[in-house]
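Submitted below is the structure of interest, expressed as structure tokens.
The complex appears here minus one protein chain, its other protein chains still in place.
Note that the chains take the letters A and B in the order they are written out, and that residue 1 is the start of every chain.
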Amino acid sequence: MNRLLLYRLASWALTLLAITVIAFLVLEILPGDPALVLLGPDAQPDTLEALRQQLGLNQAAVVRYFEWMSGLLRGDMGTSYTYSIPVSELIGSRLKITIPLAVLSTAIAVGLALVLGMYAAARHNRVGDYGVMAVTQIGVAIPSFWLGMLLILLFSLTLRWFSAGGFPGWEAGLWPGLRALVLPAAALAIAQAAVLTRVVRASVIEVLNQDFVRTARAKGLTRAQALRRHALRNALIPVVTVIGLQFGHLLAGTIVIENVFSLPGLGRLIFQSINQRDLMVIKNVVVLLAVIVITVNLIVDLLYLVIDPRLRHAS
Amino acid sequence: MALLQVQDISISIDRPEGKVGLVRDVSFDIQPGEIVGMLGESGCGKSLTALAILGLLPEGMTATGEILFKGANLLTLDEPSLCRLRGNRIGLIFQEPMTTLNPMMTIGDQVMEPLRLHRGLGRHDARAEALRLLERIRLPSPRQKFDSYPHQLSGGQRQRVVIAMAIACKPELLIADEPTTALDTTMQMQILDLLLDLTDETDTGLLLITHDLGVMAEMTDRILVMYGGSIVETSPTADLIASPAHPYSRGLLRAIPQRAPGSDGWLEPIPGTVPAPAARPQGCLFRARCPIAIAECAAHRPELRDILPGRSAACWVPIIHGRTGDA
Partner (left out) sequence: MTAASTSTASPARKIGWLRSPSLVAGGIISATITSAALLSFLWTPYPPLAMNMAQRFQPPSLQHVFGTDQFGRDVLSLLMTGAQSSLAVGVVAVAIGLVIGSALGLIASARGGWIDEIIMRMCDFLFAFPAVLCAVMLAAALGAGMGNAMVAIGVYNIPIFARIVRGAAAGVWVREFVLAARTSGKSSTHIAIEHVLPNILDIIVVQATISFATAILAEAALSYLGLGTQPPTPSWGRMLHESQVFLSRAPYLSIFPGLTIVTMVLGINLLGDGLRDLLDPRYARER
């Protein structure tokens, strides 16, 4: 196996371990007594003690950590304090909204960025280029949740094309489900698209100036053919990197945007769990989100191997 | 009819401060099967002239004049027609084999590209033809290399692949821009031999651009000497080597040991530098570096004119049969 690949897998596993430790430390050690957090400051001592017993809080932190870990390995995330159902079940049902939302949003962002970025690169230093760059400046300055509110104002309240929030459930069918995700995904996508557009533009401009593009033109390819067959694939590498790096922001963004649109996804779950002090849910969701982020970054690194033959053969 | 007729080509670039001329009134022609060398220091406009022939000047540069390829003016030809010529009837070989190949594409895909584009070959036929080409340019173990990426090949092998791409559609005209500069000496000779063989076989006209006079002497039938964006001398190769007419040509010859008549074998670099395109003085551009300049050289720029049958030079006092004087 490729050494680079092995190294990446090892560092992924190590980061994963560190994430669980940090989440455990921050959520279960720092604040002191989860039972107190859960019941509030006015709780009776004997009620507190009973809850501590029930949650296994009287055991040493190390023991509790390993119990949590061995549970995770078995796919057991414990039981939610507030919902009284297994956390894994809870998360599973919420992921059905958050993952499609994140994927749809990424798709919108990448699509927009490729079109705008390539257009700007083709019109480098001309009016069209400046126009696109100005739009991206505004794009990165707009808070996604405010954009979401504007979209609701325009498309739900005024034009009545989409509902202002909520989710009908996938049982209602694919289209009603997607319809409920379009506005939140768009709101989430704009900032990502703005950042990506700049990356695509810079990357395409750089690649278009390289000798092999001129070679392609000398072979008789038209400008568009040379861009498509030769420049795009090469320009894609920094774009893929940024998509990977941005994915963390996107996922964190779902916490905000799901609240704007009242979507019962992972982000709304974690937000509600904070208000209900459901530590069991919070620590598992935090770990899950962080794991998704580092896994996406791992996938990006593996994608390089697919895209760039130079890396594939370097071992 | 000449294969290629370049007439009064001038190339300029748009700058914020106005148009700056880079190449001025360059004219020459190439017959089928003829090998013409273009000689000059870097920056004299050789590569730009080559790019102008293919209509591939960088953005912001424009060319005026006439470039007739088999009678058709390439400068007024529309883009689709130019695309049909490029890589098909006119092949171009660039100097840097490290960067002229796409690092993300296999050798085979890159060689097949012109075949599929211009000759409409399917994948299967293109593959067979590309393998024949790779054999013809004597790439070792072509079948294995076919699916390799450029970084897995040596510099010489890469340059062979670049040549294979350029000759894939049996072009009538081949332009080679410093095809051997990046290679070591043994590899240089192999690549040049290969080019000679290929042009011989197919009666292809070759425009060979280099600043290496040694290469010129071995390969070419006729030499164009460029200086500061213009042609300063054009002579049959043997004549130029024996008795260069322009003082700049003589300087170039002197810069090479053994060949220069009357030199003691030491390298004599021409003193001074080429004036920058934006700061070209009145009169002859070579004046400041010329050992035999006269008053006239400062006042007027000499035009290219015939000095002997088949030879011309842009000099007020060309050296004829080893002596200076008005022609």
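Convention: contacts are C-beta pairs under 8 Å (C-beta built on N, C-alpha and C of every residue); 3 or more make two chains touch, one makes a residue touch a chain.
Worth saying up front: this structure is predicted, and the values here are computed from it rather than measured.
Here the missing chain is touched by one residue of A:I91, A:L183, A:V242 or A:I270, and it is A:I270. Contact with the chain not shown here comes from a single listed residue; of A:S11, A:Q54 or A:S70, that residue is A:S11. Touch with the chain that is not drawn comes from one residue among B:G87, B:P142, B:P179 or B:G229, which is B:G229. Taking the complete complex into account, residues 11, 14-15, 18-19, 23, 26-27, 30-31, 137-138, 140-146, 149-150, 152-153, 157, 164, 198, 202, 205, 245, 248-249, 251-253, 255-256, 259-260, 270-271, 273-274, 277, 279, 282, 286, 289-290, 293-294, 297 of chain A touch the chain not shown.
Note that only the chains that are shown with their structure count from here on.
The centroid of the Cα atoms in chain A and the matching centroid in chain B are 54 Å apart. On the side of chain B, the complex with chain A involves touching residues 54, 56, 79-80, 83-88, 91-92, 94, 96, 99-106, 113-114, 117-118, 149, 151-152, 162, 165-166. Within the complex formed with chain B, the chain A residues making contact are 210-212, 214-222, 229-230, 233-234, 307-310, 313.
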